[in-house]
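Left out: one protein chain. Kept in place: all the others.
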């Protein structure tokens, strides 16, 4: 995890560390802010029985009990905000998680930069999973990468040509490939983050979104260490 | 509205009319099924006061009262299911409506057909709205269309080349442009459909999603005529 | 399951069977309407891979695969509407399921009838579960029941006295106990119904809501038999 001193925008950060995890060739997951803590989860649960904390060991046990017995509401009292840069085709999977609250850069307002995800390592169609992929010794990775570079460059040139010929940004962008990078702010509550991580770190999920999920888990580990330990130990 | 006798899949339709509204150059909105009726809305509201219906005129008045006073829950008792074919960039706006329940064709399972949205009429950047577009006399529509055709053909050829070189479908597809057509099943409850229609038939919405919204409104008119009349009369 | 010919309201039912399952002493779960079918679930899933059905046996297998692998979105394409009469304290647990869409009788509009849940069989505090209860040989059931009858009668008399003294309905009702019966219309999509059933038929759930959950499962069995079979076989 890269740490550096920098402002995300003008107001978001004061004297706290900022974390960035690099994902794919040009993407990232950055920490922006969070609400609550592992102790908040426990406390939200304790409101149910109005009992005070009996110390850290008991709190950790309670937290594990909550997770493994699917008492999910206390985890919803916490949330974390990320700033993520990811390709459109990953974003299309990401956005299916409907409890996420997000804002995305708009191709109607802004002209896109020529930033595309261009894999250097390729996978072939899986032989035992109709939707999946697998590593392969028989692929010519360099050739596939250079084909992709060509396709992206060509698409971007067309995008610029349409803009230059007077087309509105919202129309010109339709020729851009789903490999281009978009950027979001996203706030996830802790329960739904864990649910996302469970589904999207699963071996059936596409490798690229798995990489983003792992990066999000890495960032969350710092702010919710007990919860992430329990998750890693018990993920269903 | 085109009407025809055809099965949508193998089980969905029996002896009912099927409606299709054509949208853009290759897209459509098709009716699949619906739950409830205008009367159901009224009845769900009446459960609150346990009063029987006093006839159609009173029911219509009540329905208008509910809508204009934002008593939204009775409208949630009804829903409608569409089968929609739309370009990815429209889908990306569509999916932001988080109460919609949808299933989409997957580019991980299936190889895509070379079907792209290629506009024949273009718009230029709006001069008074930073995100919008406007009609223009100065655009060379034929030229823009042929540029777009070229871009799509080129992208599709690269997609096929990547597949032929052994890349998995989920990777090869990353070079496809956001103009390619995807297909969904979507179930919307009536309250959230009206909310969607309000936002997406608004002049600030992109023309292409407005066309889909209007088509959905046209289909809904047949199954919920009182509600759609009230909506059209009172849309905020 | 009781079957009878009766109208629920004026418009809901035509020539279909109506089902009612009696719950507790004065409550019920009634079927109102549903959208979709087991085949719809399968078809919604198939839209992902654009493959036609290969017959009922394959469809059932796919449905089980979807459920056990938590492909939940196809189940959201179906829904079922119930009319339920239940005590307030059960309703307070019920309403925590936020995807349910419901309308409830209002104590601000209508004067309540003296209908309360009065158990004839009682349970004592569980010895091994702080929140639960268990059967007991040492309880004087008749005595507990008659205490409860007294309490409810007394509360209802106060309610009427407050009304007679000129208090608004919305204020007078505050003395009514949480055992009084309320009535709702509720529409649940099939995925979230199964999730509810899993949590609320669990031995940790309060006996009274378990009874409602079992009644809802019994009604759903008729309209979604494959899904309910898969659920019963695989419930986590």
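Remarks
Think of it as A, B and C in the order they're written, each chain with its own count starting at 1.
Methods note: a residue touches a chain if its C-beta (ideal position, glycine included) is under 8 Å from a C-beta of that chain, and two chains touch if they have at least 3 such contacts.
Given the structure is predicted, the values throughout are model-derived calculations rather than measurements.
When the missing chain is restored to the complex, the residue among A:61, A:101 or A:235 that touches it is A:101. Shown as candidates are C:26, C:123, C:202 or C:222; the residue that touches the absent chain is C:123.
Where chain C meets the omitted chain, the residues involved are 87-89, 91-92, 95-96, 98-99, 106-109, 117, 119, 122-126, 130-134, 136, 138-140, 143-144, 147-148, 150-152, 154-155, 158, 161-162, 165-171, 173-179, 206. In the full complex, chain B contacts the hidden chain through residues 49, 69-70, 73, 96, 130-131, 199, 204.
Mapped onto chain A, the footprint of the missing chain covers residues 9-12, 33-37, 39-40, 43-50, 52-53, 73-74, 76-77, 79, 81, 101-106, 109-110, 183-185, 187, 189.
Rule of thumb we're sticking to: only the chains that are shown with their structure count from here on.
Each chain's centre was taken as the mean of its CA atoms, and the one lying most distant from chain C is A. By the count of C-beta pairs in contact, the leading chain pair is A-B. Averaged C-alpha coordinates give centres for chain A and chain B that are 27 Å from one another.
Chain A and chain C have Cα centroids separated by 37 Å. Separating the centre of chain B from that of chain C, both taken as means of CA atoms, is a distance of 33 Å. Chain contacts: chain A has residues 96, 130-131 touching two or more partner chains.
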